[in-house]
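The structure under discussion is supplied below as C-alpha cells; questions concerning it will follow.
A single protein chain has been removed from this complex, and every other one stays in its place.
Chains: A, B and C, in written order; residue numbering restarts at 1 for each.
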Amino acid sequence: MRLWGGRFEGETDEAMERLGASLAADWRLYGADIRGSMAYARALHKAGMLTATEHGTINEGLETILEEFEADAFAAVPGDEDIHTAVERRLHELIGEVAGKLHTGRSRNDQVATDTRMYLSERIASFRVAVRSVQRAIVAKAGAHLDVIMPGYTHGQPAQPVLFAHWVLSYFWMLQRDVERLDELAARVSVSPLGAGALAGNPFGVDRVELARELGFAQICQNSIDAVSDRDFIVEFLSWAALLGVHLSRLAADVVLWSSAEYGFVEIDEAYSTGSSIMPQKRNPDSMELVRGKAGRLIGNLVMVLTTLKGLPTSYNRDLQEDKPPLFDSVDTLLLILPVVAGVVGTMRVRSERMRAALGDGMLATDLADYLVRKGVPFRQSHGLVGEAVRRAEAAQVSLQELSLAEYQGVSDVFGEDLYEVLSFERSVCARDVVGGTAPEAVRDQLALARGILGSRNLTIKA
Amino acid sequence: MRLWGGRFEGETDEAMERLGASLAADWRLYGADIRGSMAYARALHKAGMLTATEHGTINEGLETILEEFEADAFAAVPGDEDIHTAVERRLHELIGEVAGKLHTGRSRNDQVATDTRMYLSERIASFRVAVRSVQRAIVAKAGAHLDVIMPGYTHGQPAQPVLFAHWVLSYFWMLQRDVERLDELAARVSVSPLGAGALAGNPFGVDRVELARELGFAQICQNSIDAVSDRDFIVEFLSWAALLGVHLSRLAADVVLWSSAEYGFVEIDEAYSTGSSIMPQKRNPDSMELVRGKAGRLIGNLVMVLTTLKGLPTSYNRDLQEDKPPLFDSVDTLLLILPVVAGVVGTMRVRSERMRAALGDGMLATDLADYLVRKGVPFRQSHGLVGEAVRRAEAAQVSLQELSLAEYQGVSDVFGEDLYEVLSFERSVCARDVVGGTAPEAVRDQLALARGILGSRNLTIKA
Amino acid sequence: MRLWGGRFEGETDEAMERLGASLAADWRLYGADIRGSMAYARALHKAGMLTATEHGTINEGLETILEEFEADAFAAVPGDEDIHTAVERRLHELIGEVAGKLHTGRSRNDQVATDTRMYLSERIASFRVAVRSVQRAIVAKAGAHLDVIMPGYTHGQPAQPVLFAHWVLSYFWMLQRDVERLDELAARVSVSPLGAGALAGNPFGVDRVELARELGFAQICQNSIDAVSDRDFIVEFLSWAALLGVHLSRLAADVVLWSSAEYGFVEIDEAYSTGSSIMPQKRNPDSMELVRGKAGRLIGNLVMVLTTLKGLPTSYNRDLQEDKPPLFDSVDTLLLILPVVAGVVGTMRVRSERMRAALGDGMLATDLADYLVRKGVPFRQSHGLVGEAVRRAEAAQVSLQELSLAEYQGVSDVFGEDLYEVLSFERSVCARDVVGGTAPEAVRDQLALARGILGSRNLTIKA
Partner (left out) sequence: MRLWGGRFEGETDEAMERLGASLAADWRLYGADIRGSMAYARALHKAGMLTATEHGTINEGLETILEEFEADAFAAVPGDEDIHTAVERRLHELIGEVAGKLHTGRSRNDQVATDTRMYLSERIASFRVAVRSVQRAIVAKAGAHLDVIMPGYTHGQPAQPVLFAHWVLSYFWMLQRDVERLDELAARVSVSPLGAGALAGNPFGVDRVELARELGFAQICQNSIDAVSDRDFIVEFLSWAALLGVHLSRLAADVVLWSSAEYGFVEIDEAYSTGSSIMPQKRNPDSMELVRGKAGRLIGNLVMVLTTLKGLPTSYNRDLQEDKPPLFDSVDTLLLILPVVAGVVGTMRVRSERMRAALGDGMLATDLADYLVRKGVPFRQSHGLVGEAVRRAEAAQVSLQELSLAEYQGVSDVFGEDLYEVLSFERSVCARDVVGGTAPEAVRDQLALARGILGSRNLTIKA
C-alpha cells in the first residue's frame, strides 16, 4: 500500500523500493507508533474530526495491532514501506475506510519524529540503570579493596604509588559525568513534534500540549519546520554514547593490560573470558577487547549522523531516514556492553600481591624530592638532585633504599639518615591527603561521596 | 631548559624535540598559566611552603612575565618546550633560584588541565554572546517581515506555503538548543584539577577548594587520577561546536540556494559577497559557502579527540597533548564564522516579490484534501482524490485554480463550488494555527517567546 | 559447542555470550568459509595429515553443509559463536570425530581473515559492474543531448554557459577514478593469509602458495603476524566506498536541485520518485535524497574501522571482530544505491527548454572581457571594465545585450559595435575549445574517450 500514489501513474522501480524501504529498521518503533496514533486519534476526536464511534473503532483496531506485534504475530506484506505504512495498512484491513481518518492533519514527518523521541526516551531510562550498575560494581570493588596499594602510572611508566580503590574510582567519575549528561539530554529528547504536520503545522486545531502530555513528553517543539527536521536529540545522544564508549574503552584497555601475564594485577572471571580454537592454554579477555573495539563503532555512528545532517537544506529531507540505523546501533551496542562491563568489574579478582610486587622504590623519588623541599631546597633543584641519585642507583644497580647515605650525600649534603624513612609506599600514599588525593582518608571520603551519589551505602553487588 | 633532565645523560633527538614541542600551540594559554601560578603560589604560602618574601618575589616575577606577554614582549628561547616551561624559565631568569619553589607539589599534568579549563571557560562566555547575536539577527529579520509568505519545502520540493518569518525562526530554535547545551557544559568545564599533582594528589596540604574559588572554578575534581586525564570537557565542547556547525551549515545551504538566480528569495549584502577573478558579473555567496564548509572541520576536530582518547590507558599519557590543536581550531573557527552569520542574516535583503512569484497552487493540494475531510471524506481517500485532480490539472497544463468544477466533480462529487475558496495561500497559512504552526498569530506568539528568551523586546539590530 | 573449553571450568556469562556472538553478522561468509575449509582439507591431505579416506569424508561433509546453506536449510543452534564454529559443529554431527582433524594447524585467526578476503574479492567484481552501469548511463545521457546548452555554475551562481553533456560527463571521470582505485585495491584484497595459524605460522608444512592459488588469491601474506591482524584491505575498501559515496552524493545534490520547481532542468522518472502521505501534489526525489544521505553512512563506516584499529597492540585482538559490520554495511549500501543512481540518470528527462531559459547574458561577461583582451587590454583591466558595464546594466535593469554602445563606450572606448557578436551562448561555448573544455568538439572527443574506456561505442541503455 502506497500512502501517496494518487498522482502517480507509473510503478516504482524495484531497486528504488529496496533503497527506500525502512520497515526492517523501523520495526522496533511499533509500540511508539501505535501509542502515538492512539493519542492522535483521541486528539482528533476532541477536535471534532472523529466521532466517538469512529474514535472507538480506530482505537480498538490499534489495540489489536499492538497485540499482534507484542505476540509476534504481525505479518508485514510487500509494499509496507515503513512502520507507519504497515500499521495503517493493517488498520485498514481491520476496520475499513475509517482507518483513513486517522491521518487527518498528520504527516509521516511529524509522526516519525514523535516515534523516535518516544523510543529514545524509554531507552534513556534503561541506560541510566545500566550505567549505574557499572558504577555500583566499581564502588563495591573499591570498598572491598581499600587497603591495596598498586603502582600508579603516567605515560605507562611507574609514577607514584596509589590505592587500587583510587584507580578504580577514577572510572566512577567518568561515568558520573555520563549520567549527568544523560539527564540533561533526556530533557531535550522529551519534546513533542506531534502536530507539526508535514512542516507547516496542524490545521484541525489539535491540542499539541495535551497530546504531548498524554504521550509523556515534557515539552513541545515551538516551530513546526524545526520540529520535522530536528535530529539534534539523536546527535546529542550519539555524542553521549561515543564519549561513554571512550570511557569504557579506557577501562577495557586497563583491564586487558592488567590481566596480561606480565602485569597480572587482575584476573577476569572465566565467565567473561574465552579460549582459543587452537591454543589450549589461552584465556583471553575477549569481553574487554570487544568493549574496547566497540568505541570505534559508537564514534562512527556519531559521524554518520553529523555528516548526513551537514549542509542539508531546510525542513524535512529524505536523507533524515538515515538517522535511525546508527541510532539503533548505538543503543544496541551500549545495551550489549554495559552489563558485560558491570559483570567484569564486579567479578574480577584483584591480585594485590602482584600489585605489591610491582612497586619499585623509584616510584618514591618524588617523595625524596619533597623531603629535600621540606628541608628548604627549592623543588626544581631538589628534583635535579634526586634525579642524580636515581642515576647513581641505576648505575650501581641498586634500589633507592639500598643506595648508601654516602652516595646520597655525594649528591647533596642536605640528605640525612632520615631520608630512608620517606622511602615507604604507605607513607607516600598517606602524604597525598588532599581532597581527591590517593591517601586512604581521602579515598574513604571519595568513596562515601560516590556511595552518596548512588543513593545507598548498602550495596549488594556480588564481588 | 628541561624541567626534567636530572637522570638523563644523553641529548634529545632534534626530530623528537620538534615533535614534542607544543609552545606555538600553547602560547594562548599564557594568561591562564600565569594566573594559575599566582594562585598556586599563594596556596603554597598559606600551606607554609613559601615565606611571605618568597611569595612576594614569585608573584612580582609572574606579574612581570604577564606584562611581557601582554605587551607582546615575551621572548621564547630554544628549549621552551611548552608554555609552562617557558614561564618557569623566564621566572628563573627574573628572580633566580626561588623560582624553583613554585612547582612544589605541582605537575605539568594538573597545570595544563587547569590552564585549558580556564581558557575554555572564558571562550564559552564569548560563544554565548556570539550565538545570541545570530539569534538577535534572526529575530529582527523575522520581526521585520512578518507578512511575507513563501513556499515551504520538503524534499526540496514545494510543499505548503509558510511565512518567511516562520522559516527564519526555525533556526532560532536550533541555536537556542545550542545555548542551552553550552550553559550545561560550562558547568563541567568549570571544575578545577589543580592540586591533583602528577596523578596522586598534592602532599603539601594546599587547599584545593580555595584554589579553585580563587581561579573562578565552580567545582573541583574529586579524583586526582581522573583529574589529570579527563578531557571530557573538550570532547563535550567539540561535540557542541560540531552540532552548532551543522546548524549553521544548514542555514548556509538555504541562504546559498535562495540567493541563486533561480530562487532569488534573498540577496546577500555585498559586504558578505565576493566576485570572481575571471568572471566580471559574479557575485558569490562565499561567506555562506565557507560557513557551510567549516562544518566539516568542526566535525573532524571532534573525531580527532575522540579517536585519540579511545583505548588510552589510565591516567596521563602524552597523547593528550593532541587535545589542544583541535580545541583551539574549533574555538577559532566558530569565532570566525559566528559574526559573519550574524552579519549575513542581519543585512540580507528579503525579496518578497520573488517568494510570492514562486508560490504555485499545487502547494494548496493538502488544503483541498482537508476541504474534503471537512466534508466527511476520510483523509486517506481525500488524499487520493486530490492526487487525481492534480494529475488532471497537470495533464491539462492548468493550475488547480484553473481546473474546472466539472473536472473536479469528475474526480468526486463531494467537490463543490466552494473548493476554490480554499485555494488561497493566505488562508492556507492561517489555517495552521496551532502552537508552533505557521499561522501569523502562531508566529507572532513564537516571536514573542523568542524575544522573551533574548531578554528584551527592543532589539536594535541593523537590518 | 565451544571450540576452546578444555581448560575452562565455569560457564560463560549470558551477556558475554550475546556480546561475543557474531554468527548473525558472519552468516554471509558461509560460502567462503566452507570453500576455504575444502581447500585446507586437501592441503592437509597433501601434507600427510589426513588420509585419503579422511579427506574424502571431510570433503563430502563440507559439501553437504554448503548445500544446506544454499538451500537455506542450515540450522544454527545455541552455542554457534560464529560461522566457523557453526560449520565445525555441523561437520561433527555429520561425520563424527574425524571432523576434529580439519582444524589441524589452522586457527580462526587465519580462517576469518581468509573468509573475509574471499568474500570481498567477489563483491569487488560486482562493484565494478555496478559502477560501470552508472558510467554507461552517463555516457548514454551525454550522447543523447550533445546540443543542449545550460548554465554552468560556480558558487551556485551562474558562471559561464556549458553543454549539459559536459556537466553530466564530469561525473563520468569521478567514477572513472573510482574504478581505477577499485582495480588497485582489488590486488591487495586478493592476498591469502591462510596458513598463518594463530599468529606464528603453520607447523604441518601445508603449501600456502597452492592453497592460495586454489582459492583464487593472487598472492600470499609474507608475515604470519601481519596476516592475522591486517585489516588494511577493509580500510582501503571503506575509504573507496566513502569517496564513491561522496561522488554520488554530489551528483544527487545536483539532481535534487535541478529537479526543483525553481530550476526544473531535469525530471526524475516516477519510478524513482515518491509522493507524500499528506500532500497530494508532491513528487519527491527520494531516491537521490537517500543517495545523498547514505554518504554519511559510508563515511561513518570508515571512521569505525580506522578508530577501532588505532593504537591496537600487535597481532590478533578480538577488537578486530568489529571490522565486519561496517564492511558489510558499506557493501550493502553501495549495492543498494548504485543501481538506483544508474536508473535515475538513465531515465531522467532533460528539460532543455528550461535550461535555455535560465541562461542570462551576464554569463557572457567573461567573453566580453576576453573580447577586450583580444583588442589588447590586459585581462585584469578588461575584467574591471566589464565589471563596470555589468554594474551599469544592472542599474538600468537591462541585459548586457540591451546595454547601449554609448554606455559601453562610456566605460571604455575600446568597445566597438562588434561587442554584441560575442554575446552569444553558442559562441561562448564554442570558444572553450581546449582539451577538456566545453566546446562541442571537445565534448565529442571527451565522449569518445569515455566510450573507449567503457569498451564499446554501441551502448544500449534505455534513455
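To be clear about the criterion, a residue touches a chain if its C-beta (ideal position, glycine included) is under 8 Å from a C-beta of that chain, and two chains touch if they have at least 3 such contacts.
These figures come from a predicted structure and were not determined experimentally.
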item	value
Missing chain: touched chains present in the view	A, B, C
Selected from B:59, B:107 or B:366 as touching the chain missing from the view	B:107
Contacting the left-out chain in the complete assembly, out of C:11, C:180, C:402 or C:426	C:180
Which of C:76, C:218, C:373 or C:454 contacts the chain that the document leaves out	C:373
Touch residues of subunit C, complete complex, unshown partner	3-9, 49, 88, 92, 97-105, 109, 152-156, 159-162, 166-167, 169-174, 177, 180-181, 184, 188, 195-206, 208-209, 220-230, 232, 235-236, 239, 242-243, 245-246, 249-250, 252-254, 257, 292, 295-296, 299, 302-303, 306-307, 309-318, 366-367, 370, 373, 378-381, 383-388, 390-391, 394, 428-429, 431-439, 442, 446, 449
Footprint left on subunit B by the chain that the document does not show	2-13, 15-16, 18-20, 84, 103, 105-109, 197-198, 269-284, 286-287, 289-297, 299-310, 317-322, 325-326, 329, 336-337, 339-340, 343
Residues belonging to subunit A that touch the chain removed from view	151, 154-160, 256-257, 259-263, 275-286, 289, 303, 306-307, 310-312, 358, 360, 362-363, 365-366, 368-369, 383-384, 386-387, 389-390
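The working rule: only the chains that are shown with their structure count from here on.
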item	value
Interface residue overlap between copies subunit A and subunit C, same or different (over half shared)	same
Averaged-CA centre spacing for the pair subunit C and subunit A, given as whole angstrom	32
Whole-Å separation of chain centres (CA-atom averages), subunit A against subunit B	23
Residues of subunit A touching at least two other chains	3-9, 103, 105, 109, 197-198, 292, 295-296, 299, 302-303, 306-307, 309-310, 317-318
